[in-house]
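For chain A:
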Amino acid sequence: MKKVFLLALVIGLMSLAVFGCGNQPPASDDQQSGENDQAEEQTGEQASFDGELKIGIMVPTTGSEATYGKDMENAIQIAVDEINAEGGILGKKVVTTTGDAACDPQMATAAASKLVSSDVTAVVGGYCSGATLPTLSIYGDANVPLVIPAANSTKLIPNNPGNAFMINGTGAHQAQKATALFERLGAEKIAIVHQGDGYSEDLAKITNDVWEEDGHEVVAFEVVNKGEQDFSSLVTNVRSKSPDLLYWTAYYADGGMLIKQLRQGGYEGEIVVGDGSNSPKLMEIAGNAAEGVYVTSNPLVEYLPAAKKFMEDYKARFNNDPGPYSALSYDGLYLLADAIERAGSTDKEAIIKALAETEGLEGLAGKVSFTEDNVLAESNFVVLQAKGGSWTNAE
Partner candidate 1 sequence: MSTFDIILQQLINGLLIGSFYSLVALGYSMVYGIIMLLNFAHGDIYMAGAFVAFVMLAVVSPVLGAGWLGIVAAMIASMFLVGLLGVFIQRVAYRPMLGAPRLSILITAIGVSLVLYNSVMAITDGEFQAFTTDLGFAGVDVGSVHITYTQIILVVATAILMISLNWFISKTMYGKAMRAIALDKDACRLMGINVNKIIALTFFVGSSLAAAAGTMAGVYYGSIHFFMGFVIGLKAFTAAVIGGIGSIPGAMIGGLVLGLLEAAGTQLPFIGSEWKDVFAFGLLILLLVFRPTGILGKTEIERM
Partner candidate 2 sequence: MAILEVKNLTLRFGGLTAVNDLSFGVDEGSITSLIGPNGAGKTSAFNCLTGFYKANEGDIVFDGKSLMKEKPHKITQLGMARTFQNLRLFKNMSVLENVMAGMHCRGSVGVVGSILHTPKQRAEEKKIKEYSEYCLDFVGILDKKERLARNLPYGDQRRVEWARALATKPKLILLDEPGAGLNYDEKDDLIKLIQRIREKLGITIFLIEHDMGLIMKVSEKIIVIDYGQKIAEGNAEEVQNNPRVIEAYLGKEEEDEAV
Partner candidate 3 sequence: MSDIVLALKDVETYYGKIHALRGINIEVKKGQIVTLLGSNGAGKSTTLKTISNLVQASSGTVEFFGKDITNVQPYDIVEMGLIHVPEGRRIFRDLTVEENLELGSYTLKDDKERKNRMDHVFEMFPILEERKKQDGGTLSGGEQQMLAIGRAMMVKPKLLLLDEPSMGLAPIIVQDIMKIIRRLNSEGTTILLVEQNAKMALKLAHYGYVLETGSIAMEGDGSQLREDETIIKAYLGS
């Protein structure tokens, strides 16, 4: 009897699994050399390639942040295919291999080691700041050039061994943009809420400092626990301090619920959310309550005139809208291609040097140049506002 039930269990689960697979975006062979090492066995179909150039992708492909990671991986794949169609980099065919960072420090270090030991020339990746941090030294030790398209905690800067380049605006950039917005909106007393993770806490703290330096007041600095659904007592607490504006620095899912509960609880001030929340899902979750919410966002594909073709390609190929970091990930690969071409070799040292010297490279998201810290020189943050269920440019 026991065995029959076990069998039933296993079959049930397997069917669940198959069903689950069916819902995933199609992952056909042509688009993804993917994480499996088959990539290495693939020989160039086009004889014109002179060997291969392996680029690592480090994004979360499992776990709670997997959606973003897959969007990034997809965007990079588009760039790879475009480049290969043009003859590759230095005449070499670009192949990719993915390491799953899972937004978890331990998983991320394993992924980074995996990429390093599979001899990648360079890596594009880094979504969660917390998981990206411990990988810096691994790439640093192997001297592998790393282009970080999403992770943007300022904590990354002092720990950069020199080989990592951040093409997303940092927390400091965003805080500047946000406080400027707050002033424009006439706010004086603000509340800041983060989610207790490295990224959102970093942004919250920087914003707090900038705002207070500017001579304003932060009346509430709060945190919610990830995975909790009920923020009502927080809402009451915030309301009792009657801020003019509330800044949510974390992600859309909890942001949506928070906005809903803020409005439900009678909060009437302005609401601004950070770039982790610039998802249409935010509005879906919060419903009408999201109306009028501002977001300080990294450049979204939808608002980038240069990205029109990318947008269409992406939709056609993945049957889905690109995610918030798709454009930057796409840019990241082009940035690498540009640097490698300029370096004229796949020598890592040379590539890093070339990356640092990048000057005004036009990407989908704007011009890329770096400061001394290998951080994007010019902020590319924009302000959007929720109107009628979608984001509109508010600048």
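Selection criteria: all candidates are chains of the complex that A comes from, given by their letters.
The criterion applied here is as follows: contacts are C-beta pairs under 8 Å (C-beta built on N, C-alpha and C of every residue); 3 or more make two chains touch, one makes a residue touch a chain; residues count from 1.
Source: prediction; values computed, not measured.
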| item | value |
| --- | --- |
| Pick from 1, 2 or 3, the complex member that touches chain A | 1 |
| Complex interface listing, chain A residues touching candidate 1 | 2, 5-6, 8-9, 13, 16-17, 19-21, 23-25, 63-64, 66-67, 196, 221-223, 225, 227-230, 232-237, 239-240, 242, 252-253, 256-257, 260-261, 263-266, 281, 284-287, 289 |
